[in-house]
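All protein chains but one are shown at their positions in the complex.
Then we have subunit A:
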Amino acid sequence: MTTPDGVWSPSPLAQERAAFRRAQRRRSALVALVSTVVVVTTVVLVVTGAPGWERARTAFFDPAYAWESLPAILDGLWLNLRVWVVAGVVGTVLGLGLAVARTSRVPALFPLRAFAVVYVDLFRGVPLLLVLLLVGFGLPALRLPWLPSSGAFLGALAIVLTYTAYIAEVFRAGIESVHPSQVAAARSLGLTRTQTTRRVVLPQALRNVTAPLANNLVALQKDSGLISVLGAVDAIRAAQIATTGSYNFTPYVVAGALFFLVSFPLSRAVDAYQARRGWGRSIATVSGAGDIR
């Protein structure tokens, strides 16, 4: 409805609809609130009403023991973070190299291409824990004098081996997601294959895979805890040491909380990035998926 001076004001129809939508929103919010209260109360009652709750609470949530074990676990976490950064950087670089080699057609790179195929198939199909054990106990058995034998080094090496394969697949998907017409346009200008890959295909591929790549790096951060099986004193191993003898498992909860504190902002940053790029939706809207009526 337009007033004589040309300014639009909502018609009675629009006002009535807006009022209806407000009522709907209030109702949705109320339902969400009640449902949340019911679920949370039920969980709390079931857990605290369990026969072993008192013992579990002292064994897993002992604040004094948590504080006591914290410095050692933080020390261990520092190792996890270093392994994470090094393995993340090395894995990303090697993964990108493998993906480019695999999609290239340069004859001299054939051995590398064949290697890339076998490598990715192999390391995608073998559990990381198994790779850790084989590298951690197999390589030292070779008694190579120049090979560091620390659990942290061998553990990081095993993680790099596995994550290089994962990350190579992410990059390969990105490269293949670039439409062939982009390559045709670049080649029609006279660009060589290499120039086309570097200037046209890879920049677009990297944009397309930012989110899945970041997801892999978050997963790598958590998996860095697996190096504890090789005796490296990381956060998990430090927690394990603290529980030994005391029969108090609070340090595990502390280690878990620390891992979560590191990975949570990362996951959220990835979600925010994806939302900004228009993929996916924020998870915690009351109405659930989408705004479509």
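The rule is simple: a residue touches a chain if its C-beta (ideal position, glycine included) is under 8 Å from a C-beta of that chain, and two chains touch if they have at least 3 such contacts; residues count from 1.
Keep in mind that, in the parts below, contacts and distances are computed from a predicted model.
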| item | value |
| --- | --- |
| Among "Amino acid ABC transporter ATP-binding protein", "Aspartyl/glutamyl-tRNA(Asn/Gln) amidotransferase subunit C", "Isoquinoline 1-oxidoreductase subunit alpha" or "RNA polymerase sigma factor", the UniProt name of the subunit that does not appear here | "Amino acid ABC transporter ATP-binding protein" |
| Residue of A:82, A:113 or A:187 in touch with the missing chain, whole complex considered | A:187 |
| Residue of A:103, A:204, A:243 or A:263 touching the missing chain in the full complex | A:204 |
| Subunit A residues that touch the omitted chain in the full complex | 181-182, 184-192, 195, 199-200, 203-204, 207 |
